[in-house]
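Below you'll find the structure, written out as structure tokens, and then a few comments.
Showing just some of the chains, left in place.
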Amino acid sequence: MKNVKIAYIGGGSQQWALHLMADLALSKTLSGSLVLYDINNEAAEKNKEVSKHIFSRPEATGKFEVEVEADLDRALAGADFVVISIEPGPTENRFIDLKIPEKYGIYQSVGDTTGPGGIARAIRSIPVMADFANHIMDVCPDAWVINYTNPMAWCTAALVAAQPNIKAVGCCHEVFHTQEMLCKWVSEHYDVPLPARHDIKLDIAGVNHFTFATGAQWNGKDIFEEFKSAMKPLDVDTLKANAANRTKEELWFDSDFEIAKDLFKRFGVLGAAGDRHLAEFIPWYIKSGEELNSWGVVLTPYEWRVKRQASQDEARQEFLESDLKPSGEEGVLMIEALSGAADKPCRTQVNMPNTGQNNFAPLGSIVESYGLVSENKIETVSCGILPAAVQSLVSRNLTVQGLVLEGVMENDKEKIFSGFMIDPLVANSPRDCEALFEELWTALENLKD
Amino acid sequence: MKNVKIAYIGGGSQQWALHLMADLALSKTLSGSLVLYDINNEAAEKNKEVSKHIFSRPEATGKFEVEVEADLDRALAGADFVVISIEPGPTENRFIDLKIPEKYGIYQSVGDTTGPGGIARAIRSIPVMADFANHIMDVCPDAWVINYTNPMAWCTAALVAAQPNIKAVGCCHEVFHTQEMLCKWVSEHYDVPLPARHDIKLDIAGVNHFTFATGAQWNGKDIFEEFKSAMKPLDVDTLKANAANRTKEELWFDSDFEIAKDLFKRFGVLGAAGDRHLAEFIPWYIKSGEELNSWGVVLTPYEWRVKRQASQDEARQEFLESDLKPSGEEGVLMIEALSGAADKPCRTQVNMPNTGQNNFAPLGSIVESYGLVSENKIETVSCGILPAAVQSLVSRNLTVQGLVLEGVMENDKEKIFSGFMIDPLVANSPRDCEALFEELWTALENLKD
């Protein structure tokens, strides 16, 4: 068993923190200590309580000592790994991201990645992440930093902008869903048992939540073109009914991959993120709530987010009552590989500074690609080459990424606004666009008081 | 007097052809022959009649023999210059460009450059221009080809795509209006007599009709930042009243440069084309007729275009009844400079393949810049560097330019559609977008019958 120390920033979260603990408990190669740090110390303490249950279950092979530490530097001291999954302030702050743009007719299905919501969240998050980076490089500069926080690209970019030598990687499970969708298709199309997720291999290129597959294999067999030929769009009535049902059942994260496939049909590359994410990077699918519903997609309501946050204890309770099961996330696989505990490298999606893996993004910008993770090493895999039209769509996002990042780091409001204005979701009248930006800006400034 | 032979393709036009004749008549250094070629031979004959009047006026210093020639190759034989200003088919074809998109909620202020209207027009024009290029390189390969036809970028690109060694340049007077607007501002702001257009010098970069000034001088004095500081947006009510008045008076081409200035305010570079053109490259100002009017801009109606075309003879009559006056165009200045008749080079805007004058456009794509025109030579002037956000907006147009050009030249409908879809004006539901494209495609195919 490899002994590692993990510091968890945002360790009070009832989602990622508990899943990570479960995965650590199920690890056959890792043990050590886990330090929970959270501005909500009470939540961290609650998670510590849950941890006792998790690591003492009979099926727990990985043994971790869990501590809560209210001081960031003490939490980081000696860490081999730093996991970051935070909410930048109370969930109620999402009101700014989601509800202010709605006043201007901009509805976002998620609102944490791009568009006015994502930008507002980035403005809040970038300084926080930069501060973490500074602490990490002071206290544990050799630690690997695994970021789960959205907006993924901006948060990871902020770590690197503040500390260029930080060993940071952004992780996201979004592409898994595309693999799982293809698993189902393979099973049906070839009449075989459901393949495991890892039997589907994709080539991907893009930015987080706006990633495209340029190829797909099932156990080494190329299935990309056959999947394309076999795709048949669902009719609008079915999709609207699906959307209505999802709203009723509160299945906000669910979709039919109809947007992913529509992009495939039109541009020759398969959207490799959930439809609710893909829709936010282009003006077409999300121009109205009806339009979005007509693709089977529903908005995740602000109110539900607040409600869920309030029901954390129930989520913890669930963990106390059920067997350990793997979360499906690959963070612990990465830790096993990076620590040298694994006997083989791990190939998973990563968000890292571009060194060429994306052939058209500016060097240094945060792009999504596969990474090859091995002992103390993450190498990015060179992506497939996207069609010109899709390069243009992704490039727009990368320009916005750069302008907002630089604008926040340099405290240059005009630069931030120039990025805001060219975001594809901001198709408003420039007068309204300016009013929206000013309203967001004021709300964000007020948070500082 | 330098003796030149000019072949005019589209020589039946009552606009450009008559103006060119007037400018030739007023030239102090040119004489020779002008051959009018037009698929509407009758219109060319009418222009020939007008020409007799023009060149026999007492103030006519330039003497040109004007002929009509119904065979293209015979018209081109021996030409030193080929001027192209055509309408690809009857004006009624613009119904496709303008009225079909309106059914899908897309209103274009001009519709001949970009957006669905511009793309439809490009699909019609590219093969025609490519055919001209082939004839020219067969018959008069050393001739300079001056294109006035819109869509400027696509038409010029088609000449070069068909015949890479053609000496072609695209000319447009759009930037003149920006200079004239600044002349007025200088006169008011500094309380001086109205400067001449050429006293204002701009630095420009972009693509035709979506060009940006990165600097401005009045007789060598930098006025760019002062103009920016002094700008005050007109209020919406005034602008709406202006729009209403323009509609009433049929002043379709008029504007207050409020969009040009709004871009200046937001991005630090001044839009250097009329507002009706600028508005079509971005989704913001033209999302509805009301929005457009609120910037003082009105749509040029299809019906008016048809009506004007029908009143050609009246336009010709005007020429018969008035003194010769310079058109303000610079085509004849260019011919004087290229033929060696001028005693100094001419600096004017040109649309030519990028060899670096635009630092971010793909090499070979058609960009707008200043050109230095001298004997048998046009050199492009390296443009100022645009801000990142504006580069992104212009790059989108360049990607559309490339996809549609290649698509038409290669007869690849899917490639054309991928360009169509990412055009910023096509913010419709993808289902509607596809329906619109198919309706346009069918209408364009029907023209071939």
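Chains: A and B, in written order; residue numbering restarts at 1 for each.
Assume a residue touches a chain if its C-beta (ideal position, glycine included) is under 8 Å from a C-beta of that chain, and two chains touch if they have at least 3 such contacts.
No experiment lies behind these values; they were computed from the predicted model shown.
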Query raised in the report: So we've got 2 copies placed here, but how many does the whole thing have in this file?
Result: 4
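As a convention for this text, only the chains that are shown with their structure count from here on.
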Query raised in the report: chain A and chain B are the same sequence; what rotation (0 to 180°, nearest 5) superposes their CA atoms?
Result: 180
Report summary line: Per the C-alpha centroid definition, the whole-Å distance linking chain A and chain B comes out as 46
Requested in this report: Please give the residue numbers of chain B that touch chain A in the complex, ascending.
Outcome: 236, 262, 266-267, 283-285, 287, 291, 294, 387-389, 391-393, 395-396, 399, 402-403, 417-419, 421-422, 427-431, 433
